[in-house]
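The complex appears here without one of its protein chains, the remainder shown in place.
Right, chain A next:
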Amino acid sequence: MSASAADRAGRRRLLFALPLLAFVGVGAFLALGLGRDPSQLPSALVGREAPDFALPPLEGRDEHGLSRADLGGGRPMLVNFWASWCVPCRVEHPILDRLARDGVTIQGVNHKDMPDKARAFLEELGDPYDLVGSDRQGRVSIDWGVYGVPETYLLDGQGRIRYRHVGPLQERDLKKLLPMLEEAR
């Protein structure tokens, strides 16, 4: 009799402790959530082959466009989506220039841009690109799942997408990017 009463009291205690237990669970997840960056958008293409495409060259820059066949080929590279009208592209450009000087291969996709303005942009700020494809309609960007310019993809030697960076590349992003380039070799 008294055992069952104690039992009941215990269960009652547990009932009153339930809100606390629930809160501890939720709190743990909130703590986990703090370490994450909500603006980070993982690409659905990470780990997959880059989509197939063939783009005409940027008029007046060179004769060779950019196509799927130019990606991979045994060396890791960056594919950078940019436009002359995009202010953040201007911000990240010095970093691309530096990466190119350090021997990183960067392929450019010129997104919804006028060729003369794009050329003027490269003349003014430097041309870090190995090849540039002109995506006047923005179709290729859609296939890649580009969210807005600038956006940069890291591809390994087999042409598989390893990483996607949304927004302008900044100094602090290199800490993450450079080891990944090394690793993709």
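In the analysis below, a residue touches a chain if its C-beta (ideal position, glycine included) is under 8 Å from a C-beta of that chain, and two chains touch if they have at least 3 such contacts; residues count from 1.
Keep this in mind: contacts and distances are computed from a predicted model.
Hidden from the displayed complex is a chain whose UniProt protein name, among "Carbohydrate ABC transporter membrane protein 2 (CUT1 family)", "Na+/H+ antiporter subunit G", "Heme lyase CcmF/NrfE family subunit" or "biotin carboxylase", is "Heme lyase CcmF/NrfE family subunit".
The chain not shown here is touched by just one of A:17, A:54, A:69 or A:120, and that residue is A:17. Interface residues of chain A with the unshown chain, by the touch rule above, are 9, 12-13, 16-17, 19-20, 23-24, 26-27, 29-36, 38-39, 41-42.
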